[in-house]
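Worksheet: one structure, shown below.
Apart from one protein chain that is not included, each protein chain of the complex appears where it belongs.
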Amino acid sequence: MNRFGPALRAIDWTGWLGAAIVATILLAAIFAPLVAPYDPVALSIEDRLSAPDAAHWLGTDQAGRDVFSRIVFGARASLAVGIGAVLIGALLGVSAGLFAAYEGGLGEQIVMRIVDGIAAIPLLVWAIAIVGILGVGPLPLGPFLLPNEVKIVILVGCLFSPVFARVTYAVAKRVVGADYVKARYLQGASHWQIVTGDILPNCLSPVIVQATLLVAIGIVIEASISFVGLGVQPPQPSWGSMLSDARNAIYSGEWWLPVFPGLAISITVIGFNLLGDAVRELFDPRSEARTLVA
Amino acid sequence: MTGPILALRNLTKSFPQGGAFDRLLGRGSRFVALDDVSLDIQRGDVVGIVGESGSGKSTLASLAVGLAKPTSGEVLLDGEPLSRLMRNHAGPWRRRIQMVFQDSSSALNPRKTIGRCLTETLALRGVERGAREAEAIALLELVGLGPEMAPRLPHELSGGQRQRVGLARALAMKPDILIADEPVSSLDVSLQAQVINLLSRLTRELGLTLLFISHDLALVRTLCTRIIVMRKGQIVEQGPCLDVLEHPSHPYTRLLISAVPKGIAGRRTPASPDMPAREPARSANAG
Partner (left out) sequence: MSAPLLSVEGLRVGFRAADGGMVEAVRGVDFAIAPGEAVGIVGESGSGKSLSMLAVMRLLGPPARATGGRVLFDGEDLLAADEARMRALRGRDIAMVFQDPQSSLNPALTIGRQITDVVRAHRQVSRSEARRIAAEALERVGIPAAATRLGAYPHEFSGGMRQRALIAMAVACRPRLLIADEPTTALDVTVQAQIVDLIAELRRDLGIAVIFISHNLQLVSEIVDRVVVMYGGKVVEDGPVADIELRARHPYTRLLRSCVPSLSGPVGPLVAIEGAPPRLGRMPPGCPFSPRCPQAVETCAAEMPALLREGRRSLACWRPQ
């Protein structure tokens, strides 16, 4: 994509730092069995609560499990919820936003008012309330049994969809009025052709920017749900449940138990935010990086 | 000779006005953009529609091509009501009436190359896959652009070039009627003449029926055989172009004519001692 060439050069070091963080964590999560030195769920009573040393880089927890290995495997839950929820949210939200903007009239009003309704309650409150009501067990859905993790991904995805719907709607509303869309209509192009071929591609940049930023929020939501015990169930590791387990350690001096999962969450969130800002720069034709390229 | 190729019958378009609350209480009034307009366009006519903002000339254009539905009245394409034809959205009637837009920066999809924009259009007309590329190049040539334009994106073109591509895209449908809504008003003066000359030549060579919508009387005079003057949603005067411009009968037509910049011939204070000054005429009609 040579048209991004000059803009890529204009991305500053914070953008590259964000990309590097995200890439490292993604690779660590995908190749967790190769990266983690220990089995994240293997108990080892004799090693319990050992401070960081050469054998256990980030120490061990109350059950003697390696904290570093648990963080590496915990990244899977965090990223799965973050990325999975964003994909589901984008699919639902972008479709709803496109429909509302293109359809207009009553359909537009109904869709956008539903979106407003969902968006009126803070994400985290929704998430915890609904998981709390449904419980942590698998949810039967027709012939399928949804494990708790999948349930959470779908739930957070649904909660993300209003954000995507609004972003898409705002841009699509403008694109729908553009003369090139009218021209396609006058040529007899089908609604599907117009929406997917002309409107959607011109709405994607803000959606992608939003997606990068929402991954970070998804990670925080997963951590929060797991922290209150409604998310990833023991003994499987998750950053949120590791923090929750470490609550008592704050007073008894095992500082490595809360600090490292906390750092993992913070660094990942910062990484996605930095990446999101860089992507915004890349796509926004008004940003300084691109002003003089055209 | 058969009837008019395009006919407007008592065409009216109005929009609700006022806030949502007023409308809910039934207190809102309606803004009438087009008020009971009837018009016959004959095959091969080159008609100029002039007026200022709010005259209804652009509303007329969007009703005539079916981009908007009239509040009442009917558009007839070769005697057939558009409302009935439009039940078949992609019917063969579609290609017959096409439009060239005002704003060259919004007329083309910024993410599609010029070539793709044209081949896509040709596909909708039913041109076979293998023949599309050659025909797209031929269309570019028709509007005075080279084949090297095909792989470019709209932002790499100048405003005048984009407007030519917009014209090529309309012509790709092989239309009988072309509606051009202020096609040169976003262009620099030195480029306007190029596009107007092109439009004039193609109209003649392809036997098009042209509706040229403009606020520029001098351009209409250059291009059109017939002129329609609109104001506040109504036709106030129409007739052969040169006749109307030389002997306007409606005061609004006279006001429009007096408002055309005339260079030093239009001065009220002499430009130099040997130049006569013009009579003050137009300020009295301020409206």
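Lettered A and B in written order, each chain numbered from 1.
FYI, contacts are C-beta pairs under 8 Å (C-beta built on N, C-alpha and C of every residue); 3 or more make two chains touch, one makes a residue touch a chain.
Model, not experiment: these values are computed from the prediction.
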item: Per the touch definition above, residue among B:H215, B:K232 or B:H250 touching the missing chain; value: B:H215
item: Touching residue (missing chain; options B:T119, B:Q192 or B:Q238); value: B:Q192
item: Interface with the undisplayed chain - residues on subunit B; value: 52-53, 158, 160-161, 188-194, 196-197, 200, 215-219, 221-222, 242, 245, 255-264, 266-269, 271-272, 274-275, 282-283, 285-287
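One rule holds for everything that comes next: only the chains that are shown with their structure count from here on.
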item: Averaged-CA centre spacing for the pair subunit B and subunit A, given as whole angstrom; value: 48
item: Parts of subunit A lying in touch with subunit B, wherever the complex brings them together; value: 3, 178-180, 182-183, 185-190, 197-198, 201-202, 294
item: Contact set on subunit B toward subunit A in their complex; value: 65-67, 89-91, 94-95, 97-99, 101-103, 106-112, 120-121, 124-125, 153, 155, 166, 169-170, 173
